[in-house]
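Every protein chain of the complex appears in place save one, which is left out.
For chain A:
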Amino acid sequence: MRGLELNRSASRALRAASQAHRRSPVTLTPRSFATAALSQRHTPTPRSLAPQTRHASSSSPSAPLSKTPLHDLHLSHGAKLVPFGGFAMPVQYPSKSIRDSHIFTRTHASIFDVSHMVQRLFVGPGAPSFLQLLTPSDLTSLPPHKSTLSTLLSPSGSGGIVDDTVITRLPDRGASNIPVFYVVTNAGCREKDDAYFASELSKWSGPEVKQEQLTSHALIALQGPDSARILESALSPHHPKPDLSQLYFGSSLYARLSAAREPVLVSRGGYTGEDGFEISIPDSPVAVTEALLKLGGEDIDLAGLGARDSLRLEAGMCLYGHDLDETTTPVEAGLSWIIPKSRRGADAGYYGAEVIAAQLVPKTKGGKGVERRRVGLVVEGAPAREGAEILGGENGEKVGVVTSGCPSPTLGKNIAMGYVADGFHKAGTEVDVLVRGKKRRAVVSKMPFVPSRYHKGAA
């Protein structure tokens, strides 16, 4: 059973996810061999990688895997750990299979440790203009405690995505109202992003901006329909309680939890398509997590990277290194919606603005448009995984490639996303996907595959 040398899939995924970030293998808990594969999507095609290739599952030969602030909690809950983004990360816990954990998140609530992600602050009068050079977002008009999905763009001007990120404007600092932005980037891109920001900061000649990394802060995601009720119960009674019902998707606030000394930053949103929160915790992250687990009782459980991946795929969200990379622009990736009207011109001043502005006008409207687009697929029979070729047209020529795919636990269908040539991107277009050399029928489908259930205001 090739593929069961699951190391391989871990290695492949990790290579993709952390090209610039290689560290050495560590001994993980028993059976992690199995879950290594489970945690990652992998291509169905290669047959030749022997078990000893697992070295690539991590990185440079010297540094061991890092541990998140919740490492001991994972161990005490029996997590299966796998290397991911340079960290030993839980892929699954013994209480539930990945499928059950996935469904539990959609029906109750799950806590994911996402402390491996990089939490950065950009502080200074130049922070808005600096970040507006790197991203197509409008940050000068982003109000405090509001977030936006964004992309770090290549300084080459190609429009290629260096990483995807969520940027939150925090309240200004001090009497002189110094702008502060909280920028969360991918773990797998840590070293690449570090180098990117360092280089950009050194080139920057505008008003002052400094970067700080919140290395000691844990980050957990509380996701699922029971999240708000459980978080509500964890708020400290000794401080004014924020009204979570007024905290909408894409907004954040500082809150006091009974289990932590310092305020935590609570952002409403996540990576599952469900209502939920991401909570940045400066101190006592284990106590906070254990408190949430206790308060939630039967309605909450820990969940790992395995469920996180299938949940985000159902929600139609991209995973950098798979669905996004530096050869892909936001328009090709179907992320044009992250670019506000104010920044759609060729003169918007961010890296790649000329390329991206031209792509934003579709061919049907006389513009340049794009040659390929990210689409959703529903595949019959075998699940299509990353790397599977998409065939279309009368002659069944290759028109694209799958970048993520799995059987959807919610829908009971095989879902995938991938890139197809312009013209094959419309919902309902019938194509074939090659899985193990056989054609499987597939239909281009709108995403998200499972409707999102965010907590949004009436307006």
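Basically, contacts are C-beta pairs under 8 Å (C-beta built on N, C-alpha and C of every residue); 3 or more make two chains touch, one makes a residue touch a chain; residues count from 1.
In this text, contacts and distances are computed from a predicted model.
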Report task. Have a look at "Replication factor C subunit 1", "Trafficking protein particle complex subunit", "Glycine cleavage system H protein" or "Ribosomal protein S14" and point out the UniProt protein name belonging to the hidden chain. Result -> "Glycine cleavage system H protein"
Query raised in the report: Among A:97, A:158 or A:211, which residue is in contact with the omitted chain in the full complex?
Result: A:97
Report summary line: Full-complex touch with the removed chain, picking from A:106, A:145, A:192 or A:385, is A:385
**Report entry** Residue touching the undisplayed chain, where the options are A:242, A:263, A:282 or A:407
**Finding:** A:407
Query - Touching residues (missing chain, whole complex) on chain A - result: 1-7, 9, 27-42, 44, 47, 51, 54, 92, 97-100, 102, 306, 309-310, 381-383, 385, 406-407, 409, 414, 436
